[in-house]
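Please read the structure below before turning to the comments.
Removed: one protein chain of the complex. Kept in place: all other protein chains.
Presenting subunit A:
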Amino acid sequence: MQLQPKLIALQLLHLRNPALGEGLEEEMERDPRVCVMGEDVGHYGGSYKVTKGLATKFGDLRVLDTPIAENSFTGMGIGAAMTGLRPVVEGMNMGFLLLAFNQISNNCGMLHYTSGGQFTIPIVIRGPGGVGRQLGAEHSQRLESYFQSIPGIQMVACSTPYNAKGLMKAAIRSENPVILFEHVLLYNLKERIPDEDYICNLEEAELVRPGEDITILTYSRMRYHVMQAAKTLVNKGYDPEVIDIRSLKPFDLYTIGNSVKKTHRVLIVEECMRTGGIGASLTAAITENFHDYLDAPVMCLSSQDVPTPYAGTLEEWTVVQPAQIVTAVEQLCQ
């Protein structure tokens, strides 16, 4: 008798047990040290309702509403983590964590090292980010660009209900500080996931579609633009291999490398800006490690180097669209 996998949304606003919330709830049940802190995470349930219901179930102390002071409540989370708790800090929008950069860089990433290993910081910092639907420049940031250099932290980006729940749980159980990037436009996705307890490996990339002609590396929302482009490409006779890199720091160069060795062509599709994004680092890493296997230079499609405009049509053209992906693949495979 097999358990029917249940239908679940990544984070559906009106569904009672969405993936991120469920992952968090299961970990809070399993380990009494897990707690949540952030703005409006308590009875309001969080800006995207990820923490809905948790305050009622676990109490106001374990699901803490903080004042508007990102650097300070991230600092609080670090202090709590150093003294034995496992906090999950929510940035109402990832962009707001720019205010927490001091604590994240100078303390979160550093204290385990500078204390000689005496103090650990098993904190999870998470929140919605990415270019949404006309949220304006300040609410459309891609913070993974800015955080990627900080030594001592790990970064992962979820993209499906399955990996959202798995990565949330893995991040909470990790002894290292982990930043979990969610995307505002992906909260409504639905998928069947297993009933039993599972976690996803924080450092592993996900093979979305096997192929022979070209390796397309992507993550978060762009995965869906890539898969849409893939349909068109298949109709045109191409066989793209699509990998959702998931782990933004460190890169899963093992999975990526194996793919490059097979296809010899790489296209990176990201939402970060052209300058200094994840794509820029990934291009460097691939060129450095696998240039012998490449038949063409690594191509990277990124967002424009502009603040995200509010107007719908303008916003659409700052991020990579499926048509551009198709053109890029055709170019690379000539």
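Here is the rule we go by: contacts are C-beta pairs under 8 Å (C-beta built on N, C-alpha and C of every residue); 3 or more make two chains touch, one makes a residue touch a chain; residues count from 1.
Keep this in mind: contacts and distances are computed from a predicted model.
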Choices "Large ribosomal subunit protein uL15m", "Regulator of G protein signaling 7a", "Tryptophan synthase" or "3-methyl-2-oxobutanoate dehydrogenase (2-methylpropanoyl-transferring)" - which one is the UniProt name of the chain not shown: "3-methyl-2-oxobutanoate dehydrogenase (2-methylpropanoyl-transferring)"
Decide which residue listed in A:69, A:284, A:306 or A:323 touches the omitted chain of the complex. A:69
For review purposes, identify every residue of subunit A that touches the missing chain, sorted by number. 35, 61-62, 64, 66-67, 69, 71-85, 87, 102-103, 106-107, 110-120, 151-152, 154, 174-176, 203, 250, 253
